[in-house]
Structures are given as C-alpha cells and as structure tokens.
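I'd like to ask you about the structure that follows.
One chain of protein is taken out of this complex; the other chains stay put.
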Amino acid sequence: MGIHSVGTSDAALVRRVHAGDTGAYADLVARYRDRLGRYALHMLGNREDAEEVLQDSFVRAYRSLARCDDPERFGAWLYGILVNRCRTAGARAARRARRFVHDPVALETAPLAGPDGRTEWDDMVRWALARLPSESREAFLLKHVEELEYEDMARLTGAGVSALKMRVKRAREQLQAMLKEAERV
Amino acid sequence: MTRAFSRSALPLLAAMLVARRAAGQQPDPRLERLDAATRPAVAALVDSARRALLPTEPLVQRALEGATKRASGDLIVAAVRRFAAELGQARDALGSTASSAELTAGAAALRAGASPTILAQLRQARREALTMPLAVLADLVASGVPVDSAAAAVLALAARARDADLVEFRRAVERDIALGAPPAAATAAAATAADLRVNAGARQQRPGRP
Partner (left out) sequence: MFDQSEDAVERLARHLRRAVRINPALDERVMRAITALPAPGRTTWLGEVWRWLKRPHQLTLTPLGGLAAAAAVAVVVVLTRMDSRPPAPPEEDSRAFQFALVAPHATRVSLVGDFNDWDATRTPMRQTGTEALWTVVVPLVPGRYHYAFFVDDSRWLADPSAPVARDEDYGAPSSVLTVGGGGS
C-alpha cells in the first residue's frame, strides 16, 4: 500500500502505546498528519472541516487502537477511519447552505500566484472537485492522488473493485468535461 | 408500558412542536446586519412572502445589498417591498410552478416595463426554462431598446433559441448600440441573424433532410 513509515515502525509505536506510552501516539499523529490531511482537504474542500475530521479520526483511532488487528498496517487502518469520517462530514456539509469560502491554504509556490499563494487554477481545481459526486471524488482521490491499488481501495471503502474502477472512470470523464467549461462573464 | 409511554410522549411531543414552531418564526440571522429599526420591517416582508409561497432568498439578498451599500433603512424596506410585489406579479403571470430563477428574472422584466401579458406569452411560447429569455428582455430594455421591440424580438426567438443563442443575441444588440446603431434597429437586425442561426441549427439536427 502506498503509505510508508520511516524510523521506528508503526507497529513498534503502536506496541508502546499499548504498553502505556501515550507519547508514542504523538509520533504516529505527526507521521500521518500531513498525508491524511491532504486527502481530507481535497475531499471536503476546506481546511476547517479537514482539520476537524482529521483530529476526530486520530482520536477515534486511539480509542479503538485495540481493534487494529495488524499494527504493521496501522496507516491503512487509520486511513479507513478517515475515509469514513470524511463521508459523514461530507453529508453534513451538503446540508449546510453553500458559501464560497476564502481558504488560506499555503501551497507550494505556483506560477502567477497572488499575494496569498492562491491562483486561479487552485479555484478551478477546488470547484471541479466539489462538483463531482462524493463517491466519484473519493475514488478519484484514492486512486490518482493517494495512488492506492484497487484492492486496497476496496478494503477501505467497502466497495467492489469493478465499482471503484467505474467510479474513477466516471470521475475522469466528468473532470475532463468540467475543465473545459469555465466561462468568462 | 403503553400508559407510561403515552404519559411521557405527549408532553414531549407538545414541547417539540412549540420549540420547532418558535424556531420556524425566527427571522433569517443574516438580517442581523440591518439596524434595529429596519430589521423587523424587512423580516415581516420576508415572512409575508414566505406565507405567499414566494421565494425569500432574493428578498434577503436585496436587503443585504442595501446594508452593505449603507443605504438608509427606509430605502431598504422600500426596495424589499417593491421586489416582493414584483415577484408576486411575476408569479401571477408565469404560473405557480415558475422557479425562483424564473420569478426573479420575471420581476426584472416587469420592472423594465414588460407587461404581464408578455410574460404569459413567453410562458406559452417556450417549454424550457424562461430565466434567460426574461433576463435578456430586461437587459435589452436596460440598454435602451424600447420595450415593445425587445419583447417582440425575444418572443420570436423564445420558442427555439437555446440560452446561449439568447445571450449571443443580447451581446450583438449591445455591440451595435455601442457602435451607434439605433436600439430598435439593432434589435431587429440581431433578431433576424439569431433566427437564421437558430433555424440553421434546427435543420442540422434533423438527419436525412436535404
């Protein structure tokens, strides 16, 4: 699976947490924070929701750490919790009135960046992703951004491999159509 | 079990009903941006529109526009009242199934001087959404085209033109007016050109015809 740990293994850190060393959990959080944060941010579309879901996922993972059957695959197991929390948060957000929110995410330097680091392309990407149905967005992100194998995606999402392939294909087609679509007033 | 459940359920149900009704009568929190004197008047107008099954979001936005532009309370109340009346007239002309987008565009057309009869004729002429034809009618009049000329042109195009055709038609009229053409003449010329384009497009979609 495309989730790697460096230094002390995830399994070793998990064993230390079980032994009472809560501080070891801080190492796991630091290790996965940005990687999982990327998925949450792209899935939910704004930093505030992403951080809330990320924090919630880490706390839930700690609470249910005894149910992590294979500590070597802690990252993948944590990922599954995050994917589910994003689904719940996404459903909640869809019921709120939509707002175009200023999101001060500082990405790496891009050409034609404005004073706050955002570009017109950032807006287009965020808009295009937001227009995908959440299932398609989830599948596209897991395949093409998180670069997971379909078998791993099936374990995370509970969907079959064929269904996931279809969702990714549809997402690509919809994104192709949308990226041609932005109109000038 | 039943008696015990009923004893606790009925007061609870009553409490939920009272709380929910009170919540439903709360004004839109965005209206907090209005001053204390203006807020109840605007809230009452919005509430009245809601009871009449008119869209309320355009009214709230009109009030918020006034707040942002630091208009006086009287001006804001007058603007919202006027808009609510126009939405009602648009609904009378377009029918109770008209969407919020159609009613807002219809209100703009009425304010521009189109008669309710023209709105009703557009409803008869076109199966698709009326948002764009009504908006183009309002925009043409805003550009100086006499309302009769604008209405005649839009009515002629409404049956077959797509939204994109209507937008292109409006742009052509505005371009010609900017170049000095009399508005009515610019409208007639652009309508003829648009009609030709629309008919040509319709012919292309029919396979097998010479």
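Letters are used for the chains, namely A and B, taken in the order the chains are written, and counting of residues starts over at 1 for each.
Here is the rule we go by: a residue touches a chain if its C-beta (ideal position, glycine included) is under 8 Å from a C-beta of that chain, and two chains touch if they have at least 3 such contacts.
Since the structure is predicted, the reported quantities are computational estimates derived from the model, not experimental observations.
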Requested in this report: Over the full complex, note down every shown chain the hidden chain is touching.
Outcome: A, B
Report task. Determine which one of B:S48, B:Q121 or B:S143 touches the chain that has been left out. Result -> B:S143
Report summary line: Contact with the hidden chain, among A:R38, A:R87, A:R155 or A:R170, goes to A:R38
Report task. Go through chain A and note every residue touching the omitted chain. Result -> 17-18, 20, 22, 25-26, 29-30, 33-34, 37-38, 41-42, 50-51, 54-55, 58-59, 62-66, 94-102, 105-108, 112, 114-116, 118-121, 123-125, 127-133, 141, 144-145, 147, 172, 175-176, 178-185
Query raised in the report: Which chain B residues would touch the chain omitted from the figure, given the whole complex?
Result: 1-2, 5-6, 9-10, 12-13, 16-17, 20-21, 24, 26-28, 30, 46, 50, 56-58, 61-62, 64-69, 71, 75, 78-79, 82-83, 95, 97-102, 104-105, 108, 111-112, 128-132, 135-136, 138-139, 141-143, 163-164, 166-167, 170, 174
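Keep this in mind: only the chains that are shown with their structure count from here on.
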Report summary line: Chain centres from averaged Cα atoms put chain A and chain B apart, in whole Å, by 39
